[in-house]
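Apart from one protein chain that is not included, each protein chain of the complex appears where it belongs.
And now, chain A:
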Amino acid sequence: MAEELVLDTAIRDWVLIPLSVVMVLIGVLRYFVSKLMRSPATSPSPDPKLVKEGQVVIRARNLRTNAQFIPAKAFKARKVYYTNEENGLLHVPKEEAQKAQAAMFSDPNMAMDMMKKNLSMIVPQTLTFAWVNFFFSGFVAAKIPFPLTQRFRGMLQNGIDLSTVDVSYVSSRSWYFLNLFGLRGLFSLILGEENATDDAQKMMQMGGGFGFNPTMSLGAEKDSLDIIQHDWALPKMERHAEDVLKQLLKK
């Protein structure tokens, strides 16, 4: 192995510590900026159609799961009410379904929100990365007090293309990345539990933004309502009631 590298204490004072402090400050700043940019009043006025569709789905699900508790006639009337092909509550015309899909993607409000979210995440990250790259590239900034395998070289020595340096030395750019992803715990301490700027979660949100589609769940609910058989549970309950009364009389 190569002999020990001696790290200048100036590196500690002028690279390691400033980098960490700057990362923390940027995280805090980003939190306040994203709070400012967040659109006021989370959802000013939800689409009446969406509200109604959500409620229809709940009610239809109730009907599907508890159908055995109402008489057959009542069940049939409701089934027709929900699923008939002309104006049933769960019936979604084909062209409208497609339109809904299109509207989802072209909704300017939603796109705007996402833009803001992404902006508050990407812009500072690019800037800090450029800054770190410009001023601190090529430093060995720290040494981890225990040995590591070669696999960690990509993670800890980003920006140093020397295969002879021991893996436990950390380059400045890698230190930046470690800070970027490792400060979440600190942020949740500073900014309160739920306020932590969680990059990983934001990434998730970005992917799942288009997840819920009420029109689709309407269709699914309709299909499952179509196939269920009505089996009235009340006659059975009548027999159970007899047993209950017999028990009472025995006492």
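Here is the rule we use: contacts are C-beta pairs under 8 Å (C-beta built on N, C-alpha and C of every residue); 3 or more make two chains touch, one makes a residue touch a chain; residues count from 1.
In this text, contacts and distances are computed from a predicted model.
Novice: Among "Probable electron transfer flavoprotein subunit beta", "ER membrane protein complex subunit 2", "D-2-hydroxyglutarate dehydrogenase, mitochondrial" or "E3 ubiquitin-protein ligase RHA2A", go ahead and choose the protein name stored in UniProt for the chain not displayed.
Specialist: "ER membrane protein complex subunit 2"
Novice: Among A:33, A:70 or A:114, which residue is in touch with the absent chain?
Specialist: Selected residue, touching the omitted chain: A:70.
Novice: Using the touch definition up top, pick the residue from A:56, A:148, A:165 or A:191 that touches the left-out chain.
Specialist: Touching the chain that is not displayed is residue A:56.
Novice: Could you pull out which residues of chain A are in touch with the chain that's been left out?
Specialist: Interface residues of chain A facing the absent chain: 45-46, 48, 51-52, 55-56, 58-59, 62-63, 66-67, 69-71, 74, 78, 234-235, 237-238, 240-242, 244-249.
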